[in-house]
Each structure stands twice: as structure tokens, then as C-alpha cells.
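With one protein chain held back, the other chains of the complex are shown just where they sit.
Up next is subunit A:
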Amino acid sequence: MKIGLAWMRCGAAVVALAAGLAAAHAGSLKIESWRNDDADIWNNTIIPTFNKHYPDIKVEFSATQPAEYNAALNAKLDGGTAGDLITCRPFDASLQLYQKHQLDGLDDLAGLANFPDVAKAAWSTDDGKVTFCMPMASVIHGFMYNEDAFKKIGAKPPKTMAEFHDILDKLKKDGTYTPIDMGTADQWEAATMGFQNIGPNYWKGETGREALISGKEKYTDPDYIAVWKELATWAPYMGNGFQAQKSADSQNLFSLGKAAIYPAGSWDISTFRKDAQFPIGAFPPPLPAGDTECYISDHTDIGMGLNAASKNKEDAKKFLEWLSTPEFADLYANALPGFFPLSKAKVTIKDPLAADMLGWRATCKSTIRNSYQILNRGTPNLENELWNVSAQVINGAMTPEAAGQQVQTDLDKWYKPAK
């Protein structure tokens, strides 16, 4: 009898354990992301808010280094160990995952209706029929500046490139601050914060981007060369040894108040909010001589999709639906100032700097980075190519003309525009 009881207890324990495991399995979700900078905010703000609605669903935020994300994610997806929810890069990188049947189409989710087509375009098939990621946020490029530095030399935010250079000269003469806070060691800043930041004013935003895709314009055209020519003039204003300055160095230099102008992505706002002790302002890319209409890079940057191999699609869909609500848009935009919601819902942004940058949407026309859609599908990879040549142009190791020539030649090797 006694032995029987012991067996029963043991059995009950096994059952309880199994049930516990099953419960943990049924109600848990794992998010793959490259936003390792934001892990705290996801864990302490976003996921707890989600849990107010769905207390039974346990969500884990698993982030990797941004530049390693796609490589790691692809390996995990191929190996069947990726999380249920996949943070989506815009355009081709995610499109490929959908084509390999690693992401599910999301058209049965009602929440997609909360987004305009332009937001969905970044995560839809070329024919626009299937959307495979829920849009989350866009990022805006521009320049942030140390207001104390501008006060010291008596400058106002520049409207034109001429004014911009005037300020740079004054800052250099004054000598207190590094005029332009950017390095070329990591290469991407030269392309993303340099080329794609000031470029849209030169190639007229979407007009130029579409002309590149249709083959009407080329990277060797004067508009593009002019962008690299402008970048080439930045080197004397950049810090000593900028060739070995990494992006984290640039962030530190600006937060410490030692630099005046930081070519920025809006995602940097939260970093500086945490560390910087001085007032920060922002201005959109200054206009080249003679231009009146301004364009900004308002890049659809981040979305979230459903792993086709997920064992918990029910709960994952609940999470994705929640991402489309005004509640999430408001929460995300204010918890991570600098990531701007794409949803149609009206969102009030409390951070003045972020609100300021978002305000540029009203006066300037939005466009996205020209290397992301369609032009990014072949070998050699256009985006990486732009990193390389833009960094070299700033380093003075390559002429603007040679940069355009190299990018276009390599693009022509595989890309044939549709006639």
C-alpha cells in the first residue's frame, strides 16, 4: 500500500511536471531582433504592457548585434531554432525569407488595415499581393547638434549647404568642438548617415530612387556624384584620426559634449537622452544651392513577421495584432523616441527632439534609402558597396567620380532594369 502511494505521488509529480512544460510551451513566444540597444525597454515596458492584455503569454526578447542579425537569423531559421516572431528588415532581406517559406503571409490579420500602403510596401511582394511583416516603425535621418556649441559661435541651424559650411568653418576656427562627429571605421555611417542622409535633396527623393530602379538614372549621374563631392569636403571637419573612429566612439564623443554636429539617425535619440547633459537640437539635411524643395530619408526600418515553423502561431498572431493597435504605436513611439510609428493612428510624441524630427514630414517629402528595394538582390551587394565607397570617398582614398563608377559598374553586372 505504502509503495503504491509512493508510486502514485511520483506519477502525479511527473504529470504535473509534464503539464508545466506543456503550459510553458503553449504560452511562450520568442522574438528575434537586432535591437539589442532596446532590450531593456522591451523587457520592462513593452512586454509587460502586452501581458496586461494577455497575461498567459510569456514573451522573450532575444537580440543580437545589428550587423550580425541577418546572418544569425538565417542560420537559426535554416536550423529550425529561430524564435516565433522575427523582426523584419525592410524589403529584400525579408522578402527572401518569405520566398523561402520561412515567414508566413499575414493577410488574414485584420490589423494590417491600420497601415497605409507605403508602410506595407517595405514588407510586401513586388506585386503588392502579400504582406509578410507587420510594419512597426520608420527612422528619419538628419543632423543633431549641440545647442551650446551653436550658441558659442552664434549660429542658427543651417538651411542651405552654404550656411552649413559656414558653420563648420566657424566651429573649426573656434576649436572647442569637433565640427562633424562621424568616423569611417565602421563604414556604414558614411553611407547611411552621409550618403543616404543628404542625398535625397540631390536626387529628389522618390523620383530619383524610382529612376534608379527603372534604369533612367545611374549612380554616375551628376546628382549622385555631387553627393559624394559634398561628403569629400567633410573630412577636414571630422575628428583627428576619424579613420579609426567607430560608431560607438562617435556616440560617446557627442554625449560627452565634445562634438558639435552629429549626422544622425533618429534612433540615436534614446542613446543621447540617456547620456547627454546638454540641450540637443536637430535640423534636416540642408539644401544644395538653388533648391527650394526639401526631401528627407524617412526609412521604413522595422517590422515583425511570423516564423513559418513556429509551434505557437495562435499566440504569435495575437502579438502581431497587438502591434497594429494605436496603444502599441503610442507606447513604442514614446518608449523609444526616434522610432516613428507607421500606423494611421494619431500618435502624440512627447520627446521634443523626436517630435521635431517627425515634424519634418510636414514640410519635406519622405523617401527611403535608394539601395534597399530591388537593387539589393544581386552580387556584389549594393548596400555594402555604398558603405565601402562612401567611406573611401571621405577618407580621400577615392574620387567621387570613381565611387559612382564602381557602384554603377558592379550594379550593371547583375541588374537589368525592366524595359
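Going forward, a residue touches a chain if its C-beta (ideal position, glycine included) is under 8 Å from a C-beta of that chain, and two chains touch if they have at least 3 such contacts; residues count from 1.
The criterion applied here is as follows: contacts and distances are computed from a predicted model.
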Choosing from "Aminomethyltransferase", "Biotin carboxylase", "Aspartate carbamoyltransferase" or "Carbohydrate ABC transporter membrane protein 1 (CUT1 family)", the absent chain's UniProt record names it "Carbohydrate ABC transporter membrane protein 1 (CUT1 family)"
Answer key for A:Thr220, A:Gln243 or A:Asn334 versus the chain not shown reads A:Gln243
Among A:Thr45, A:Asn381 or A:Thr399, contact with the omitted chain is made only by A:Asn381
Of the candidates A:His53, A:Lys100 or A:Lys350, the residue in contact with the absent chain is A:Lys100
Contact with the hidden chain, among A:Ala39, A:Ala67 or A:Ala162, goes to A:Ala67
Missing-chain contact among A:Ser33, A:Gln392 or A:Gln408 belongs to A:Gln392
The missing chain sits against subunit A at residues 67, 70-72, 74-75, 78, 89, 92-93, 96, 99-101, 183-188, 239-246, 249, 252-253, 371-372, 376, 379-381, 383-384, 387-388, 391-392, 395, 397-398, 410, 413
